[in-house]
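Every protein chain of the complex appears in place save one, which is left out.
Right, subunit A next:
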Amino acid sequence: MSSNDVAVCHIYDKLSSKTGFIGKFVTNEEISLHGFQPVFYSTKDAPTKYANTDEINVIHVSENFILDDEILRSLVAESCNIFYNLQSIKTKSNDVFLQTSRVYRSAIRATLNKLQEAIIDDCGENDIKKYESFITIFYSIECLWHLCEFLLIDRSTMSVVPNLLEWTKFHFPSPSQSAAEMLINKDRDLEFRESYWETVRGLILQGQIDIVRALLRFHSSSETMTFQLAEKELQTMPVFNSHGGLSIQKFRSQWSFWSSALETKLDSGLFSTEIELENIMKLIVGDKQAWMQVCQDSKCWYEYFAGFLFFTQPAVRYFELGTFADSWLGRWSSTKGMRGYTELKSLDLMVLATLKNDMAELISSIQDMGDNKWFVVHIVDLLVHCDQLRISDESNGPSVVALRECLIFDYGTMLMSHGNLWEIGMDYLKFSSSEGLGAREVLLQRVPIKNDIQAMKIIEIARINGITSVEQEVCRVMVKRSLFLENYGNALEWAIRSRDNIYVTKVANIFLNHYCNTGKMMHKDLLSNIGAKMFIAPRLLFLIKYFDFHQFYRARAFSQAAELLVNLLDSKIIPEFFWPSLLADTIPLLEHNEPIIPTKETYIIMHHLESDLIPYLAKTKKERENKKEQEGELNLMNACSDDLVQLLRLACARNLSRAMIIENTLVR
């Protein structure tokens, strides 16, 4: 996995440079640092010598995270879809893997185009710099992915050279572009353009023989003997095609026959009148001197490698590529005056590793590409799926699987630890090891909840993934947050969702207290829609029933109201502080024109008046005296407690007498 060398990050802080510092993890990705001096038993209890000198900073460091950029975010989302589809495919066929690889590649290409456009449209210098660095990163990825695609993923073609030529053409497009331009304009005097021979040579080096022939035909001396001869040679040149039915042996003898004939012609000076043409023919027969010459003009080592193979080893197989790549590289670097591989760029080395099928080297180096491991995760996953990943010896089968899981785990947890991409991270962790499933639970709880919608989303995703514990925790947090914002309706809804007795009771108490203090019910529409959920907590049940009582009363259904009220009084779920309020509600019913409450119920009211209300009032009075009304919380009913008791007793007595008369009359 990671190499032996350790990444080091230097940070400067004036104070810490004097005191020393400590740091620790604060989130999954972030480390917090600050200046620090240890305290010992001998440390003096006095301000330190650093007091009031330098700024005392807390520094947060984390790995650079580029994937939350607007453009890259869409790549992350798209690649997640592709990844997800790949995990769920049923038929494991070469076509599916090749298709998947191409979809990945087109996603990279689309991203590169978007980045290019952003640079053209944009504006800010910082953005341009950033996007340019992204282009460098993702261009390298595209280049390597393409290479892996035809070397490793696509097992249908035996010969690699045509694909290598395609790949070279794609990544060094300038000869094709200028040839196309020349052919469209169809000038007769093409050769007077400076770039004419350069283009022809470029095309030859990419094995585009047909276009070379077309270009040669536009040359003003194309009718001469030399040009005619060249045309004939190019026309008859044997081209290897693995589907052509020709065996490799047969092709090789055909090729050597043709090329030695061409060589004889070159030696006899048939092309000497046209130096440029002669040069090209020399390249075709693999003339050492001619190839040395072109190497000097090349930008990087693999630019003409495919072309060289095309003319010298057209039927080469993948397992032989490494040897040829090494010998070509040796030759190339000798013309550049370089010693060995020391001055090669990292992309050059990664291309070499791929050609040599040195997967350990490739995977280790693509982890440091600065793409937050986007590439390594997806390519390793794909290669493991199509069983093409071999790291060193064969016995390493299981470790490749472990490597894949480990990479997916790291990538998934990283996405989950960065604000907006947590949902995508969840999808990846689903396909990681069992630790990945555990990590989802830990990290999902830590996704900062910005608003109700996001809270709902977290709950929904938790449910889909069967992480039930998260729902209740999120609901509890939302209760606290809604209470903090004094949004009590919301708080009640979240509390009910949490199904936590303590939280529901707490919020229901707020509703009841508010009623006691103001005489008004909050959020009536919400209370009337709670339905069967009221049974979650006794306090909620009381709140809803009490609310129903109000509804009856308002609808002038006095007898139902009275019945409910008496039931409530006897229900044993009344919060203590609500006694004054609840009993006060009986007064208008007791004093109603026509008696509503019969004797038996009146006795009940009287019983609660004496055994509950009066002790409660005595208790609160005592408390208030103790606290001398510091609290300031004024229960309207408590304030006029003595009057209330008087009124109640009177109302009960009056109602009792009226009810007794009526009841006794009726019986007779």
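The rule we apply is simple: a residue touches a chain if its C-beta (ideal position, glycine included) is under 8 Å from a C-beta of that chain, and two chains touch if they have at least 3 such contacts; residues count from 1.
Just so we're on the same page, contacts and distances are computed from a predicted model.
The chain absent from the displayed complex carries the UniProt protein name "Protein SEC13 homolog", chosen from "Protein SEC13 homolog", "Large ribosomal subunit protein uL14m", "ATPase SWSAP1" or "Glucosidase 2 subunit beta". Within the whole complex, the absent chain has one touching residue among A:102, A:480, A:514 or A:592, and that is A:480. For the chain missing from the display, the contacting residue among A:93, A:346 or A:469 is A:469, taking the whole complex into account. Although one chain is not drawn, the whole complex shows that of A:161, A:329, A:406 or A:609 it is A:406 that touches it. Checked against the full complex, the candidates A:173, A:438, A:588 or A:615 give a single residue touching the omitted chain, namely A:438. Taking the complete complex into account, residues 1-2, 6-13, 15-17, 19-39, 41, 45, 47-48, 50-52, 55-64, 370, 399, 402-403, 406, 409, 413, 417, 434-435, 437-439, 441-443, 446-449, 466, 468-469, 472-473, 476-477, 479-481, 483-484, 486, 499, 501-502, 505 of subunit A touch the chain not shown.
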